[in-house]
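Here's a structure for you.
Note that this is a trimmed complex: some chains were dropped, and none of the rest were shifted.
Letters A, B and C mark the chains as written, and numbering starts fresh at 1 in each.
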Amino acid sequence: GCTSNTPEPTTSAPAASAPAPGAGSGNDAPGEKVVIGFSAPAADHGWMAAITDNAKKAAAENPDVELKVAAGTNDVNQQISQVETFINDKVGAIVILPFDGAALTAVAKKATEAGIPVINVDREFSDPNAARVTVLGDNYGMGVSAGQYLCTQLQGKTDAVVAEIAGIDSLPLTQDRSKGFKDALEKCGQNVDNRVAADFTVEGGEKATANLLQAAPKIDAIWNHDDDQGVGVLAAIKNANRSEFVMIGGAGSANAMRDIKSGTGVLKATVVYPSTQGADGIKLARLLVQKKGLGDLPEVEVPRVVQLYAPVVTSENVDQYAGTAFES
Amino acid sequence: MTTAPTTPYEPVPSEDAPPLLQMRGILKRFPGVLALGGVDLTVRAAEVHCLLGQNGAGKSTLIKVLSGSYQPDGGEIRWEGRPVSFPSPVGAIKVGISTIYQELDLVADLSVTENIFLGHELSTAGFTRRGQAGARARELLARMGHAGIGVHRLVGSLSPASQQIVSMARALSHDTRLLVLDEPSAVLDSGEVANLFRVVRGLVAQGVAVVYISHRLEEIRQIGDRITVLKDGTSVATDLPVSETPTRELIRLMTGRSIEYVFPPRPQEPAALTTAAPVLEVDALARRGLFSPVSFAVHAGEILGLAGLVGAGRSEVLETLYGARRATSGSVRVNGRTMPNGSVAARVAAGVGLCPEERKSQGLLLDESVTANVTVSSLQRFSRAGFLDHHAERVAAREVTASLDVRPAGVDRAVRTLSGGNQQKVVLARWLLRGCKVLLLDEPTRGVDIGARTEIYTLIRALADSGVAVVVVSSEVEEVLGLADRVLVMREGAVVHEAPASALDEAQVLDLVMEGAPA
Amino acid sequence: MSEPETAVVGRATPSPGAQHEPSRTPDLDADGGGLAHLLRTAAGRNLGLVVALLILCVAGVVTGGDRFADGANVLTILRLAAVIGVVSVGLTFVITGGGIDLSVGAIVALSSVWCTTLATQTIANETTWLVMVFAALAVGAGCGLVNGVLVAYGRIVPFIATLAMLAGARGLAEIISNRRTQIVNVPAFVGVLDADVLGIPVLVILFAAVAAIGWVVLNRTTFGRRTVAVGGNPEAARLAGIRVQRHTMYLYVLLGVCCGIAALMLVARTTTGSSTHGTLYELDAIAAVVIGGTLLSGGRGTIVGTVLGVLIFTTLSNVFTLNNLSISAQSVVKGLIIVAAVLLQQRLAARKT
């Protein structure tokens, strides 16, 4: 569960922002060789591309890790087959960001039964026992964070016009985000007046927003789920010459952070959805195979669930997060 | 750039002036077939040179070599004495060879004008000069006696005959020195043929040479100067003067035997037929806009002929009674059972078969084997619980195509590779195999050579004698009169006369057919 | 009706199954008419599409009121239509010529990426923004050339050849861009292409220009006539002396150039180049072309129909958004509207003949 999602001005580092988790704990000392299979959806937007890039970077930092990266695919059948190939190959661990968590659960179980630890990243399996470790991005919490931020921005306005630009609408994660957003808005008496969905791409964002701006002649606040498509969203806003609202983004791209920092545009904040979680998966997989615990924790074993935090980045704390931002 | 010189042609007196065209020892191989095995052809300016030969003799192949459409595997072509080769149709067109192919080569979705000038459009900097092209097209059509064809009409909306005229107009639109006509009269009726000959004579008078292909020997007599005969891919006789070669001799050269070009005898007592119940009854059948109510009945063993000009609506009557078009009123009964409107399958089930007018587009599965084409309407017969017995199929196909002398004989050959006449036989074989009670034949001998024609006549009569009711549509009055027992004459979508064939002669039918038609 | 001919009319062999045949009204006096006439025939031939579009607009006005009928909204629709519209016009040529192209979206992506690389942008800033224009058009034409050569000379069925190009071009775009969105920092470029002229966006003007040129080329030039011939009856075209292979190749190059133009428009509009640009354009463009009345089997093409097809789809999603409809409902309604529009067009066309 998520407790507080308001941005914390303190310096207590959220998990994703620390450049090298476990540094100094001796965990980085080379150990037994670990072969890790990695599978993720098609890198059809910057965040997803960053997931794989960060995973590769993490592997490169540890010479004892050999990473096998399967081609990104949005076909669950194909992704299952990749995991099967990893099982045949008898890799040491499998890190998987499933296109659809539930659909990959069965094969993950198969891997687990074959004695291969599975690390589930971002989109959750339907059975927690299918994975040894789950790195949870917390999509619902992301919606809540965005909603709570907008609530503070809309204070006093009783019937504000709130618009939502979702990502790929057919993905369960989008539903989770929207639900969190709606629930948070309800708490402060607001609701979503206009909702469109794009597809995580710049072009899709531009198209959906062009129509959205037409549908709502006056808007008070916009939440855009994804900063990749956000580039297009902002282009459409600029094309339409609109600026009467505040906008909050999602995912936490470098572009978005630069905009927030400059403070000149409508984009005032973004909810981070760490693109480093692929790297988290690799690091955890390595520790698991090498039978190490999580550096700073006294536990002998790596924890079952690592739930990431969805902080809101504003002009005040942007410098703190810029390091982990991804390029769209 | 188009029109021929206006001054009449003066034959070059010089003895040793080379002929316009010389083809020597032309070879053309298709996978597994030697289509041309050494053909010679010499054509002089201002002559009509006829090319004769049975179906599959290689006539069309030869002219495709000449027009640059096929590349020969051997032999030599000389144009005005100089060796030439035409790596593509462009080369042949450039020297002045215009070809009208056996298969219509028009683009359905372009207008008449656009088709005429296709490939050599009248244009300025790539922009078509539409007005001028239209005027020129009108002029060309008028010259051929067809000012009535709208130059902006889409060619796909024209009748086959008009399309043939457009093809001709296209040939004339080039600066033509040699005009090649591959069975142009196949889709024309006698009036149209006369018109065609008028145009050809005009061209010859201007010095144009013409290569003319036809299976109708009387046409050769009317228009030809000299003849080259092909048999099995070789030229067996060249440069025969038309006036001095008897028909008998031509037939012998083509077929290797002597054939009497006769119709099979009619049964002795045709009157007895009409007393039995008719097999096919057509009652006030009409289709608005195409033909007005038509009624007739055909008895077992009877051949009914439908005569008329091209465009008179005979094909439409056949297609409608066959269920291929929906009738707007009227009914059709087969053996007393009323057929559902617009259902071919019901007709076929009841024992009706149609050999359509355009065999390529309507009759054949061109890429399929002879077997598949022959058995397609009798599949139940070769199947048990839906599973086909390929062996039985092929045996039956081999039998029936052999009885029709389809050449070459292989039943696994794709129908596309057969010559026109043999393709026609394949369609006939289909219904022969099926065993029909009613057989509808639309231009059954179009493009069929004289030998096969006689065979087909005999076959049709034999079918009738075995109890089949036959309806024949033909644009050759002689054929209708010679083959049919009874004749319906159609004009402009209506039946204008009905009589026993023996009570009519050609002149009478032509009068009936033309009467009131614009001159 | 200047023609006295009554005897000869089309063969209406009832088309047996699959293909729907748009109206075949013979063009009885096409060389007479002026613009009004032209519009009349065009509207007549595309009556079903016009009606479908009008119904959509009425639905827009009824449900969206001023928000729909507003000038700004109309421009929004047109701007959205512009990019896919340019691609569709080019595709109309390829389909009319008997081909198909599945790689249009990938070519748009590759062009957009190539013309926004750091190198290109640097050169553009040092010299002129036209460098980017040139880069995009050259990449588009190059991809089109490869498609054309594979299809015309390699004799690979267009579907497969362009499917290969789809995979290849998108992969290349990803490699070049390293899957990053490339942001445009050439102000002159964006300034020119994303501007308005007399209140009309340059994108819309470009679309109109491409459509107009496309119409003229298809209907008034030898190139257009030959395209119809090559698509309608390639053998007849060959026998008439047309170099069918070369012409086929040109068609793909032409479409490639259109994809390059579309890429430029998209780059200007989104101020980015990206390997994800143009995703699924192939389906959208083919749908627009075919719903417009161009025969998928070749030999008949209509630019007016294509433009109407594009507008129908764009207006559709605009109306949906104005009404805040869920994407899923939109999807279902879209399916229904496609069927309805085609049936309507068929019935109206049939009535006219």
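Here is the rule we go by: a residue touches a chain if its C-beta (ideal position, glycine included) is under 8 Å from a C-beta of that chain, and two chains touch if they have at least 3 such contacts.
Quick caveat: nothing in here was measured; it's all calculated off a predicted structure.
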Total copies per chain kind in the whole complex, with one of each drawn here: A x1, B x1, C x2
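Assume only the chains that are shown with their structure count from here on.
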Category of the chain touch graph - line, ring, star, complete, other: line
Computed distance of Cα centres, subunit B from subunit A, in Å: 73
Intercentroid distance (Cα basis), subunit C paired with subunit B, Å: 42
Residues of subunit B touching at least two other chains: none
Contact footprint of subunit C on subunit A as seen in their complex: 43-46, 49, 169-170, 193-197, 199, 201-204, 206-208, 210-215, 217, 228, 231-232, 235, 239-240, 255, 327-328
Interface residues, subunit C side, partner subunit B - complex: 2-5, 7-14, 24, 26-31, 216, 220-223, 225-226, 228-229, 232-233, 235-243, 299-300
Complex contact set, residues of subunit B against subunit C: 67, 69, 88-90, 93, 99, 101, 105-111, 114, 118-121, 123, 126-128, 130-131, 134, 148-150, 152-154, 156-159, 161-162, 170, 311, 319, 324-326, 362, 492
